[in-house]
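See below for the structure under consideration.
A single protein chain has been removed from this complex, and every other one stays in its place.
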Amino acid sequence: MDVRQQRRKRNLVRAITETAAAPVLALLILAVWQVGVPLAGLSDFILPTPWQILRRIAVDHQLIATHASVTLFETLAGFAIAAVTGVGTALMIFYSRLFERAIYPLLVALQTIPKVALAPLLVLYLGYGFAPKLFLAFLLAFFPIVIATVVGLNGLDKAMVNLTRSMGANEWQTFFKVRLPSALPSLFGGLKVGISLAVIGAVIGEYVAAEKGLGYLQLQASSQFDTTLSFASMIVIAALGVVTFWSLEAMEKRAVFQREAAR
Amino acid sequence: MDVRQQRRKRNLVRAITETAAAPVLALLILAVWQVGVPLAGLSDFILPTPWQILRRIAVDHQLIATHASVTLFETLAGFAIAAVTGVGTALMIFYSRLFERAIYPLLVALQTIPKVALAPLLVLYLGYGFAPKLFLAFLLAFFPIVIATVVGLNGLDKAMVNLTRSMGANEWQTFFKVRLPSALPSLFGGLKVGISLAVIGAVIGEYVAAEKGLGYLQLQASSQFDTTLSFASMIVIAALGVVTFWSLEAMEKRAVFQREAAR
Amino acid sequence: MRDPAPATARLHGVSVAIENVTKIYELRDGSDLLALDRVDLAIAPGAFVAIVGPSGCGKSTLLSLVAGLAPVSTGKILIDGEEVKRPHEKVGVVFQTDLLLYWRTVMDNIMLPVEIKGWRRQDYLPKAERLLEQVGLAGFAGKYPSELSGGMRQRVAICRALVQEPGLLLMDEPFGALDALTREQMIADLQAMWLSVGNTVLFITHSIEEAVFLADRVLVMSPRPGRIDLDRTIDIERPRSWRSRTDVTFIEYMSEIRGIFEARGVLTKE
Amino acid sequence: MRDPAPATARLHGVSVAIENVTKIYELRDGSDLLALDRVDLAIAPGAFVAIVGPSGCGKSTLLSLVAGLAPVSTGKILIDGEEVKRPHEKVGVVFQTDLLLYWRTVMDNIMLPVEIKGWRRQDYLPKAERLLEQVGLAGFAGKYPSELSGGMRQRVAICRALVQEPGLLLMDEPFGALDALTREQMIADLQAMWLSVGNTVLFITHSIEEAVFLADRVLVMSPRPGRIDLDRTIDIERPRSWRSRTDVTFIEYMSEIRGIFEARGVLTKE
Partner (left out) sequence: QDTVNVRFSWKMKGEYGTYFLAQEKGLFKAAGLDVKLGEGAGAQAALGALIQGQEDIVVLPGVFALSAIQKGIPVKIIALYHPKTPVTLITYPEKAAKTPKDLVGMTVAHSVGETGTSYLDAFLRLNKVDPASVKRTLMNAQARVPAFIQKQVDVVSVYQTNDLPIIREQHKGTDFVVMDMVEFGLAVPGMALVTSDQNLVKKPDVLKRFLKASAAAVRDAKADPMAATQAIRKAWPSPPTETAVLEQVKATVGAIPVPAGHEIGWMEEKTITDALELLKSAGEIDAPKPAATYYTNVLLAP
């Protein structure tokens, strides 16, 4: 059919431009950066060019990959714990106004306290190993997941809950059949914010106490004034953020029913 | 009426327990902390007791208040900018899939890059004054606001948009009459996460370059091994987070229609 | 633990007793709204009771109380002699709005009660397919609610309630969004189902014709606050045929009910 | 810029031309669904046209195309000779679902079109209050949608469309959730409004009686894909009274339309 062919072509063109958008923008920024650094009279000691950074990543790819895998693992582990406990906490907040009133200030306070300043305590109780990174990745990711899940749960209409209840559903079933699916879009919003904060948490943890991981590598490099390696680490940290975010988006596409956009 | 009186009494009791919940929990935690520190054999150099911290806050209240007002101002200013530009960016993302595809990775990368590592660049380009704190408070608050707003906008049913369109509304009117009100619960979720991150941003900014603010005070205190003052600063930072969060919740209560809870 | 007994074992109707029930809503402006005022009603097992009444008189409210979805303000409701505190497991409801889950296909929406009751899906698939065909939606099992018309959605919601063969079926204007002919067909099907299954049905409708055709008893409710103004037993032989609507007895019942309605003066008259 | 001219100046009906319109929906499973198949229709300014047809035949689809809310797949639609690309400002719609904004009071919901068109609220408040009273909701201006019954919500939605006195009024089963008497009253009120205002009305209903009573022309649509099977002009004097439903001409029109319906065999017959 003519209409069908036209539609297929249109979809293809759209898919291509949309896929190309991010790389094109990234390349554009890199180009401006590459050209801008010498123009601004910046020493590569302050800000290396992307080309220098990429070369460094290529040269030290093994070193960087080793550290990156550590950070990635810490991020994912901390995030996973945050996702599970975050949704659990959100449920308790949702079901109990009293709990909400009591716990919210505590959560906010925990969220706001400068983590780096807690280094002595963290090191004392969690040591210099895996634990403090896991803890910080978890802690930073936790709060946005809780908030977004609560928002998502609150968005459900009472009528829907009455529907499953009328079928004899217990709260558990109502949760999985109705509450969770309808909270998913918001929940995933929280997870997306959460995962990028988990990366930051892991990196801060590595600042506080580590002998490996990208945060360690970056701090180590910058305390040696190896700006290029420091930036290389930062770029890889950012890339870790982008990749985990994208993976989450891919999961979201599969898990969440995509309603027609109301544009 | 009997039923009415009963209800009024029930509401009063509930209001009291809910208001008391947070202070009671806080007192409980403080009590455990107070008793636990000596029991755990912790030196007050590592973790002072709440009583010591409170006494210190009382003694140095003037000093702390001066620094706190600086941090508060930075937080609020950065947050305000983040709220406005965050909603704007969310709108562009919502209306243009291409923009979304292009800009999301960049936002995530910006969000994930360790800010403290950017200190040299920040100092170079933003100086030592108000600007870097404002910038970091803004930057940290920005991302969750964008994500939550996009989620909120996406949650609207197409039928509602058709309703205002059928009345001849332009996109602007549709936004203010339908999209924004229905996105408000999610948007406020993002704002709440955002404001606590804005506090952190301001504090990090003070770590980077400052001669005032609670972050500076805390850093200064801990470099001199004045753990009590360091914790006093942290507690006040956390309190700043809680207070700004609460103010936002109070605004939310007034601005957002409170639907019947679907518990 | 749920009873995994075969479907036939659940299929006798239950009794319903509504005793001096009042329902007061607390409104947002702080005022109270008396929706139901001392309603008394006893429904025998297997009876088909229709309720008509002016819009806003409290029909849906009454249904939600019987379904155990909202608490009564005073009085009590008993199902099979047991006080209703939460939804009774033998009850199935067709709500006034379709309440389809937008992320589930038509078939998965219909399977919702089966999943919740912990029954085996494959035991109920043939029945669901038969129901879908009966309501004229044979090809739509895999489609999503957003791809259906208003009337189609309502028909799916009806299938969802019927698939469980509930001992007490509560229906709130189930045929409101259907065209005349589809409606007639579905009314006939509902009668057939009720005759064969023998469950109790509480049926809210705006159509006096529908009420008289289907019910053993037609209740007429007064304008808000809802009370039961008339409780008329309909003595017409079963199975009733759609043609019988023009019979004298049928017309007489309808006129009586209309008369009660009109006497109460629902809207302002010119 | 919007025209702040007095209400009376907007009140002549507009003409509608539907030319060879087809509508294909793309479904989620990748298949296409032909909802409307080459529909042709011309409506004179000020005419009252009713559409009946089986559930799912494409009535709401046709309405959304005329309202400019979805693009036609082929063909075109003209309002007052101007092709419809986006909603026409003289059109007012009553949708099949009420679509009330839950965070606005009843009155604020009714004032929505007034705000959007940039008119002065106080100019329209008296009219809105009159409408609310007419539909039996005098005390409910300050209540919220969640505090209303289904039929009450639908009546608010009708008030919202009528407050703008649109040149073309599109109504999708506006009286579906109303009891018999409230419905009769509202039908009478709608006729009176139409006679005094003189706007064009496109009225979708499931009640053949409603269609014949209100319309100049009744269109009968075929089952999906929707086509116009019958276009019957109703020659009954105005104003029509509710009693005239039992007149011979009235009954004849109804039988004819029923006949067309039945000929198409909507559902499976036993």
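Going in written order, the chains are labelled A, B, C and D, and every chain counts its residues from 1.
Criterion: contacts are C-beta pairs under 8 Å (C-beta built on N, C-alpha and C of every residue); 3 or more make two chains touch, one makes a residue touch a chain.
This one's a predicted model, so the numbers in the text were calculated from it and none came from an experiment.
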Residue of B:I29, B:L42 or B:A131 in touch with the missing chain, whole complex considered:
B:L42
Considering the complete complex, of B:L139, B:L153 or B:V208, the missing chain is touched by B:V208
Please identify, in ascending order, the residues of subunit A that touch the omitted chain?
42-43, 45-46, 60, 63, 67, 119-124, 127-128, 207-209, 211-212, 216-217, 219-227, 229
Contact residues on subunit B toward the hidden chain run 41-43, 45-46, 116-117, 119-120, 122-124, 128, 207-211, 216, 219-220, 222-227
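One rule holds for everything that comes next: only the chains that are shown with their structure count from here on.
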Which two chains share the largest set of C-beta contact pairs
A-B
So, in whole Å, the Cα centroid of subunit B is separated from that of subunit D by 48
Taking the mean of the C-alpha atoms as each chain's centre, how many Å separate subunit A from subunit B?
18
Subunit C, residues touching no fewer than two other chains
97
Check each residue of subunit A and list the ones that touch at least two other chains.
160, 259-260
Sort out for me which residues of subunit C touch subunit D in the complex.
25, 27-29, 33, 52-56, 59-61, 96-97, 133-136, 142-144, 147-152, 155, 173, 176-183, 185-186, 188, 206-208, 258, 261-262, 266-270
Please give the residue numbers of subunit A that touch subunit B in the complex, ascending.
14, 17-19, 21-22, 24-26, 29, 46-47, 94-95, 97-99, 101-106, 108-114, 116-118, 120-121, 124, 143-144, 147-148, 150-151, 154-158, 160-161, 185-186, 188-190, 192-193, 196-197, 199-200, 203-204, 207, 215, 218-219, 222, 230, 234, 237-242, 245-246, 259-263
Sites on subunit C touched by subunit A in the complex:
64, 67-69, 86-89, 91-93, 95, 97, 99, 101-103, 112-113, 115-117, 146, 164
